Each structure stands twice: as structure tokens, then as C-alpha cells.
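Okay, here's the structure, questions in a sec.
Missing here is one protein chain; the remaining ones are kept as they sit in the complex.
Up next is chain A:
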Amino acid sequence: MNSKLQELYDKYHQNLFQFLFYMVKNREQAEDLVQEVYIRVLNSYDRFEGRSSEKTWIFSIARHAALDYLRKQNRWSQRIFSAFDLTKRPILDTSPLPEEIAVQNEMIQQMYRCMDKCTVDQRSVVILRYIQSLTISETAQILGWTEGKVKTTQHRAIQVLKANMRELSEKEESIDEKIQLRR
């Protein structure tokens, strides 16, 4: 087996997988995408030659693989929604939660759903900064951005998540009240 590939696996695999899982929010899809990352690595390693750090390079491949998948998804959902003439998409995805999230407390579950409301850039930053605990400088290197852009995107992402978490908790409260009234 390719020893370089094995080395990359040892160094980055679980982080790459976790990054892709939270980007596409589906275990099977993350499994396919991480596989796709290694295929792209094998096909382009000759051309890599240290143009950026290895970590930046492999994460950038992962990010692009996730982007390709999300774009494809978006095109499909747009076609489906326009075919059914639905003007509005659901506020939040109501598909079943993956096992890892379903066993967590309600706040974590809500946050997982609210992450849908972030742009792809915002989601990338949130995953790297908070879920993977990378520093601003490491995140900037991986994304090939300035630290300023990371900070601004992070700030905006937190505002989006805060607004949606507030909205969700208010909705839940009013549902609880209605249930109590019926009783």
C-alpha cells in the first residue's frame, strides 16, 4: 500500500472525517467523501510538491469535495422543489438525527439543526474553530484566508446560530404552552 497515503491517514483521517461529517451531516456521505479525498490525493500528489502545507492542501481537497457534493444536492433539491411548485423550503431539516447527535441533549440537537442556516464558509469555520478546536491562525491556514476573514466569518456564524437558536427555543415554548392549555 502507498506509504505516503498511510502517513496522511494516520495524521489527518479522523479530523477529515469529522469535518466532512459536520459539513454534509450524513455519515454514509462523509464516508464516501473521505474516500474521494484519498482518490484525489493519489491522483494529484505528484503535482502537490509543497505549494502549501500538507494539512492546508488535504483539507482544501476535503472542503472542495464537500462543496461539490453540496452544490449537487442543492441543484437536485431546487429541481424537486420547483417541480412541486413549493415556494418555501422547510425552515429546518426535519430528517432523523444521526445516532451520535440523537443521544445528546436537546440543545446540542438544536444546534446541529441550526448549522443548516450557516453558509458553507461559516459552517467550515465553525467546525474547524469550535468542534475541532483549531486556532484562528490554523483555521486561516487551512482555508487559505486571512485571519481577519476567519474572525469576521466566525462572528457572523455565531450571530446566525444565536438568532436561530433563539427562534427555535421561542417556538418550542409556544408549542409547550399550547399543549398545556389543551390539557
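The criterion applied here is as follows: contacts are C-beta pairs under 8 Å (C-beta built on N, C-alpha and C of every residue); 3 or more make two chains touch, one makes a residue touch a chain; residues count from 1.
Basically, contacts and distances are computed from a predicted model.
Enquirer: One chain is missing here; what is its name in UniProt, given the choices "Two-component system, chemotaxis family, response regulator CheY", "GerMN domain-containing protein", "Xanthine dehydrogenase family protein molybdopterin-binding subunit" or "ABC transporter permease"?
Expert: Answer from the UniProt record of the missing subunit chain: "GerMN domain-containing protein".
Enquirer: Provide the residue numbers of chain A that touch the chain removed from this figure.
Expert: 1-2, 5-6, 9, 13-14, 17-18, 21-22, 27, 30-31, 34-35, 38-39, 42-43, 49-53, 56, 98, 100-101, 104, 106-108, 110-112, 126, 130-131, 133, 136-138, 140-141, 144-149, 151-153, 155-156, 158-159, 161-162, 165-166, 169-170, 172-173
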